[in-house]
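Selected chains from the complex are presented in situ; the others are not included.
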Amino acid sequence: MSDFEARLQRLEDEAAIARLIASYGPLVDAGSASEVADLWEPDGVYDVDELVMNGRDEIVAMVQSPNHQRWIAGGCAHFIGPPVVTVTGDEALAVCHSLMIVNRDGQFVVRRATANHWRLRRGEDGWQVAVRTNRVLDGRPEAPALFSEAGG
Amino acid sequence: MSDFEARLQRLEDEAAIARLIASYGPLVDAGSASEVADLWEPDGVYDVDELVMNGRDEIVAMVQSPNHQRWIAGGCAHFIGPPVVTVTGDEALAVCHSLMIVNRDGQFVVRRATANHWRLRRGEDGWQVAVRTNRVLDGRPEAPALFSEAGG
């Protein structure tokens, strides 16, 4: 039985992580600041090109910021692609693309296409993000470099 | 054993619902009108900003409409994102983004980025859509409001 359970557990882990990652986009577009932050560990890190957020309070502050609220008010979609997830015990890696699409003067434009690298951990409250690193795919080498682990 | 079966069943339910949602885009781009409609319950509802379709016949009519056929003839992609699925017994909720990308004068443009909210039910023929509600993410508040349930 233990082999079956291990296989089942692995599928559940992968599904839980894929769900967590997929939920970021809808939650951040809804402005659900604390729900977004709770995807991370209490002291989790969200490292984007222009900003490093340390801990949930700084993630809440980003969602509640006038900048982010303006995106919501104008119309925006944080569109996250299907992740490639690799679980190793209580740790996991995932990579995926994301698009930030915004409504500008009545037209939708792709404001950013981004490489996402997620480091996750299983704790008492299930899987959470330890470190998420995003780099915009505009030619800077560190963006595709985040993707080299996809085949791991 | 029943615990294993319940866990397996839950994964199967989530996978079946994700598959159903993913299949909408390819089917509607192929113009497969009855296959699209069969994703819904016979009297299922598809509520988009400018149109509410009640029952499969009205969904078939939308796919076969000159408007939709023109999108296909010109080139279009109904690109659906990975859903966040929550199963509760024989009912389920899912949220995801969708993009409608069209070819216009030889260039691809994002015509719409949309919040999708799916209410599904399990019946004799498996999971089907009871109500799908779409609102375009152009700043109207009801669009991000559809996403507030993503963390449920």
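Chains here go by letter, A and B, matching the order in which they are written, and residues are numbered from 1 within each.
Simple rule for what comes next: a residue touches a chain if its C-beta (ideal position, glycine included) is under 8 Å from a C-beta of that chain, and two chains touch if they have at least 3 such contacts.
Small disclaimer: the values here were computed from a predicted structure and weren't measured.
Here 2 copies sit in place, and the number of copies making up the whole complex of this structure is 3.
Criterion: only the chains that are shown with their structure count from here on.
Rounded to the nearest 5, the angle that brings the Cα atoms of subunit A onto subunit B is 120°.
Spacing of subunit A relative to subunit B, judged by their CA centroids, is 23 angstrom. Put simply, subunit B touches subunit A in their complex at residues 4, 7-8, 11, 14, 81-85, 95-97, 99, 109-115, 136-140, 143-145, 147-148, 150-151. Of all the residues in subunit A, the ones that touch subunit B in their complex are 1, 4-5, 8, 11-12, 15, 18-19, 22-23, 25-27, 29-32, 35, 38, 72-77, 79-82, 101, 103, 106-110.
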